[in-house]
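Before any comments, here is the structure.
Omission of a single protein chain aside, the complex is shown with its protein chains in their original locations.
Read from first to last, the chains carry the letters A and B; within each, the first residue is number 1.
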Amino acid sequence: MSKKLWTAKVREAWQRNLPIEKLLPDTQPAYVASWIYVFGVLTLAAFSIILISGLALAFAGPAWYHTSSFGHWVNSLHFWSVQLFFVFMVIHLWGKFWMAAWRGKRLMTWITGSIAFVASIATAFTGYLIQTNFDSQWIAFEAKDGFNSVGIGAFFNVTNLGQMLLLHVAFLPLILGAITFVHVIMVRKRGVVPPIDADENNTKVDSK
Amino acid sequence: MRKKLNSKEVFDTKPWSGKLREYDIIKEGVIAVVVVSLLVVSLSFLFGSPDEKTLTFRGWAQSNSDNFYATTVQELAGTSTSTTYGRPYNSNGDGLNVGPLFLQKWAGVTHRVTPAKDFVIKPLTLEVQPVEVAAALATWKSATSAQKTKWASNLDNAITKKDGKVMAVPAGDFGPVPALAKGLTEMAKSGALDAALLSQGGFFQTDSTKQILFFGDGAYLDDAGTAANLQGGTWGMMNETGRYPGQAWLWLYSFWYQIPPFNNSDSHPIGANADAYIMFIMGALSLGLVLMPLIPGIRAIPVRIPIHRAIWRNYYANEGIKPRKD
Partner (left out) sequence: MSGWFSHFMNLHAVYLKWGWIQVSVTNLIVILLMFTIFGLALFLPFPDRRKGDKK
């Protein structure tokens, strides 16, 4: 009977594909033993600080940090968490490339991750435009030509402060957050990619 | 060979059935947030963040009034960069193209900017002007557009002939243009132009397009960009004001602007359209990054160059897996 209910179908598909043990694991394959594996979660941690400091900046309004020293400090938190975010994310990307981490039906994990990288660059770019300082004047003036040259500038006007402010605060973090969410779910669903050259013959031997 | 590869693929897909190690995902997440928070707080206390004050029209007119005056004349003559820009601001140029693709032109005019009116005449009209400026405005408004262009072009050429030195220009058939340019320069010097351009006669304003375009027509913004090492031709896209780290992640985008044919002058067909070409290249490369696992050759690099031997060295050692020879 319950098979006909949409809710039941979704629940069953969820339990089949992503049981709670996969979502919140307490074990990993033994080969997951390298510092390179921490850069994904470090990127997420930096992203969370970006969101919190950005929220604080949004609450106080875009001009706040020019006049308040506390505001300037919050702006500094935002600035440095973005710098670290990119450092961690790029190292994560390098690591996953050298592991060929797309093997074994993990293509979507790679695709969502690399889209998140491109989306992060777009999000950071709009952030630079809404600093309302000399830097944003310069970047708006320079960047408009690139976007205009391929027709994007007709609807994505980098010299329009209001448009950039809203996209940076309301739209792009949502998109980036959603892509990141799917990426993390894909990682949990597929698991961590096995070592290159590993196969059935050497998964169970305990050599210790 | 093919068969073996397939079984390996199948193996990679299956849930891991080998040895496990303890893993506390929540604890890992909490530690990561704590560590990164400490790092961010330390960096912010140590270095702060960049916030160089905006340039203003007041600053421009006060520090280089000749250049401001000459730019105003160019706006009236229709020779400034923004007047001849084309889409999305006006139809006075085709914009950039990549071969037969005129994407800039096809996108149409979506943010109309009429520099003579928006940058000069309207701001002047928004304020009570001295008698001679008010008279010049009246003369300008009642003149034909051919006459307007003639007056302003005459003065534009005369200033160019004197290397931008306004005071050195002898009298000529300039009509009301000198009074208008003088009037706007004075208005800018007082700071009133900043307010007039911002409000455009309205109350709320969130669009800074006109100010940015007007700024870009003169030398003030450009000089400031050069002084701060922000020019695109010298990797400026990656740089930040002061000594702060910039956008290192834009290195590849910035790279193309440094090499031929993209760094050629505007008389070169690709140099002139570098912005469009580089946009396409970066679009293609971004797509390449996203679809990298599907690209033969590139996807084999991490298998061929054994950096993975370092990452999984314990596993390989424990299982006795030798580096591959092929």
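The rule is simple: contacts are C-beta pairs under 8 Å (C-beta built on N, C-alpha and C of every residue); 3 or more make two chains touch, one makes a residue touch a chain.
Here the structure is a predicted model, which means the values were calculated and not measured.
Student: Check the options A:Leu18, A:Ala33, A:Ala58 or A:Ile152 and report the residue that touches the missing chain.
Tutor: Of the candidates A:Leu18, A:Ala33, A:Ala58 or A:Ile152, A:Ala33 is in touch with the missing chain.
Student: Could you tell which one of B:Ile26, B:Leu46, B:Val131 or B:Ala146 touches the chain left off the display?
Tutor: The one listed residue touching the chain not shown is B:Leu46.
Student: By the contact criterion defined above, which parts of chain B meet the unshown chain? Give residue numbers in ascending order.
Tutor: 19-22, 44-50, 52, 228-229, 234-235, 238-246, 248, 251, 258-259, 307, 310-311, 314
Student: Which residue numbers on chain A touch the omitted chain?
Tutor: Spelled out for chain A, the touching residues are 27, 30, 33-36, 38-39, 69-70, 72-73, 76, 83, 87, 90-91, 94-95, 208.
Criterion: only the chains that are shown with their structure count from here on.
Student: What does chain B use to touch chain A in their complex?
Tutor: Going through chain B, the ones touching chain A are 7-9, 11-26, 28-29, 32-33, 35-37, 39-41, 43-45, 47-55, 87-88, 95-96, 103-104, 106-108, 110-111, 206-209, 212-213, 215-216, 221, 224-225, 228, 230, 232, 236-237, 240-241, 244-245, 247-250, 273, 275-276, 278-280, 286, 289-294, 299, 301-303, 305, 307-308, 311-312, 314-316, 318-321, 324.
Student: Where on chain A does chain B make contact in their complex?
Tutor: 24-34, 36, 38, 41-42, 44-46, 48-49, 65-66, 72-73, 75-81, 83-84, 86, 90, 95, 97-100, 102-107, 110-111, 114-115, 117-118, 121, 124, 128, 131-135, 137-138, 140-142, 144-155, 157, 159-163, 165, 191, 193-200, 202-208
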